[in-house]
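Please read the structure below before turning to the comments.
One chain of protein is taken out of this complex; the other chains stay put.
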Amino acid sequence: MSIASPEYGTIDPGPGPAARSEDYLWTLNFGPQHPATHTTLRLVLKLEGERVVDALPEMGYLHSGFEKIGEHLTFNQYVTVTDRMNYISPMANNVAWHHAVETLLGIELTPRCSYIRTIIAELARISDHLLCNGAVGLDTGAFTFFLYGFYQREVIYDIFETLCGARFTNSYTRVGGVSQDFTPLVIEKIRTFVKTFPKTLDDMERLLTRNRIFVDRTKGVGVLTKEEAINRGATGPVARASGVTRDLRKDEPYLAYADLQFQVCCASAGDCYARYLVRMQEMRESLRIVAQALENLPAGPVNVGIDQRTALPTKKQVYSTIEGTISHFELSMSNRGFEVPNEESYAAIEAPNGELGFYVAGDGGESAYRARCRPPALLHFAMFPHLIRGHTLSDVVAVLGSLNIIAAELDR
Amino acid sequence: MPFTPPPIDDILAALAERFGPVESSVFRGQTRIVVPEERSLETLGWLKGRGFDLLVDVTCVDYLEYPDAKHRYGLVYLLASTATNQRLTVRVFVDDPRPTVRSVVPLWEAANWLEREVWDMFGIHFEGHPDLRRLLMPEEFTAHPLRKDYPLQGRGERHNFPVITRDHS
Partner (left out) sequence: MPIELKKAREGFSSGKLELPENVVVSRLDALASWCRKNSLWPMPFATACCGIELMATGASKHDLARFGAEVFRFSPRQCDLMIVAGRVVMKMLPVLQRIWQQMHEPKWCISMGACASTGGVFDTYAVVQGIDRFIPVDMYVPGCPPRPEQLIQAIIDLQDKIQREGTITGREFNTPGRQLRKRALVEIASPLSIDAARNPVLQRELAAAADAAAGRT
């Protein structure tokens, strides 16, 4: 029996002041300190009751002057700073930075190095998607999903720690190569991960993918059409979930992707659920890439030869050949070392978040003249008001989580 | 084998026909053209019509300390085509005082925040931008940090805050 039913008798509120819809407009400040695990973003939401009328995103709460530091550090020193950009997948940033630097310097990597960088970039992608989807789960209330994802990330951290000593913020790549080669123990650990991860991924999917609550909270929420995605500069899973079939691994193959078989995951709905599904599927494809690359890992040197004067020679070369000694000496001196042309170039990789590119300008010195990072998260955050208009307050966290906005990459 | 993007000579030829000769060069497989500031919006609009639908980045380089630089600021527009995977770099040079460029927000909505960031970091004014405010630095900040004459450690702004001690927190 409802209050308005005839048996109960209708309640007549009587004439009162006519409420205009502007009376229900209120402003909510969301951030920069808030529990959604995306750190230091600010949204000023204009709400009418529960419905979002407009959103004003504000950023800059983590702007640390990365691009200015790039003008003062050498190419090999700056990789430590790129780690701190998209800190969920630091290996991908390292690969992107050195890809850009090697494009500028015109250095070609050894096959083994390409495969190694491919493997670590894909492991970083798995790590990123685990956290992104985990955060979407956490923000919509699924804590177990988040913890499962975090445990798998610990396994990946263990692999990275065995490889180069740091759990994350590894600074693993160097100009012309990497800092440590793969040891048999690392290969064994990656193989174990490849074997055990699919089962956990299945468990995680069983938790959320057909979960009625999750689907209701994310389907139809934050829809991005294909034209809008291209016009607003979206790249990566956000664009692919809207039907844009652009993936730099296939369209502009770099490293070892041209030799590996994998599929590009796209969806056409463009809502939060589609982005979640695209990321889940991308994790499976990444695992396929890692498995293939690991089985076909070419033998040979991992750094480029010492005649190119870029990567440090091995100790054996330094102690037994004169070229090795000279090369080591010259690279350690600050005014010698590799030659940088007075030119500018741009190179991008398909980072887990989208197209992460660096526009590097050289001026002959050992540090960049301008190191510009093209952050995918900036353009995604700029799209946020467009996506959230008309949705309710509870959809704000779902949309924000699905865009995977990492504040450090956003603000640099 | 490093990947080279698909060639865009036909587009460059059509561009030269429409707008007159443009200075173009190729470096590491990437094509760069220089466009004068007066025709930047027109040229970019024409390029968008010819298939460059994705604006990848808008950035700037301050050539104050660069060897043999003729202008101070070089704006860089990175364009890409989702259909044909072609890429193009468009450069526009502007100078002090009051460097100004026409805003490309009417063409690509992506340029909105990218141009705000260039204004914030370099002080280049974008004519026709709907909302040109600072993006990364606080609103009260007066300098443009990425210019070469601004020091890396700043000018003391980062130390200028009240100190809260234990006894009065």
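In order of appearance the chains are A and B, and numbering begins at 1 in each one.
In the analysis below, a residue touches a chain if its C-beta (ideal position, glycine included) is under 8 Å from a C-beta of that chain, and two chains touch if they have at least 3 such contacts.
Not measured: the values here are computed from a predicted model.
Undergrad: Omitted chain: which shown chains does it touch?
TA: The omitted chain makes contact with A, B across the full complex.
Undergrad: With the full complex in mind, choose from B:F3, B:F27, B:W46 or B:Y150 the residue touching the hidden chain.
TA: In the complete complex, the chain left out is touched by residue B:Y150.
Undergrad: Of the listed residues A:T40, A:T200 or A:T392, which contacts the missing chain in the full complex?
TA: Answer from the full complex: A:T40 touches the omitted chain.
Undergrad: With the full complex in mind, choose from A:S64, A:Q180, A:N211 or A:T325 the residue touching the hidden chain.
TA: Considering all chains, including the one not shown, the answer is A:S64.
Undergrad: Contacts of chain A with the missing chain: which residues?
TA: Where chain A meets the chain not shown: residues 32-35, 37, 39-40, 60-65, 68-69, 80-81, 83-84, 87-88, 90, 131, 147, 150-151, 153-154, 157, 167-169, 407-408, 411.
Undergrad: Spell out, residue by residue, where the missing chain touches chain B.
TA: Counting over the whole complex, chain B touches the hidden chain at residues 137-138, 140-142, 145, 150-167, 169.
Convention: only the chains that are shown with their structure count from here on.
Undergrad: Based only on mean CA positions, could you tell me how far chain A sits from chain B in angstrom?
TA: Chain A and chain B have C-alpha centres separated by 23 Å.
Undergrad: Taking the complex as given, what residues does chain B use to touch chain A?
TA: Listed in rising order, the residues of chain B that touch chain A are 1-3, 5, 27-28, 30, 32, 53-57, 59, 61-62, 65-67, 76, 78, 82, 85, 89, 108-110, 112-114, 117, 121, 134-138, 145-146, 152.
Undergrad: Would you tell me which residues of chain A are touching chain B in their complex?
TA: Chain A residues touching chain B: 59-60, 63, 65, 67-69, 71-72, 103-104, 106, 108, 228, 230-233, 235, 244, 246, 251-254, 258, 342-346, 348, 355, 357, 359, 361, 363-364, 369-370, 372, 374, 378-379, 381-382, 411-412.
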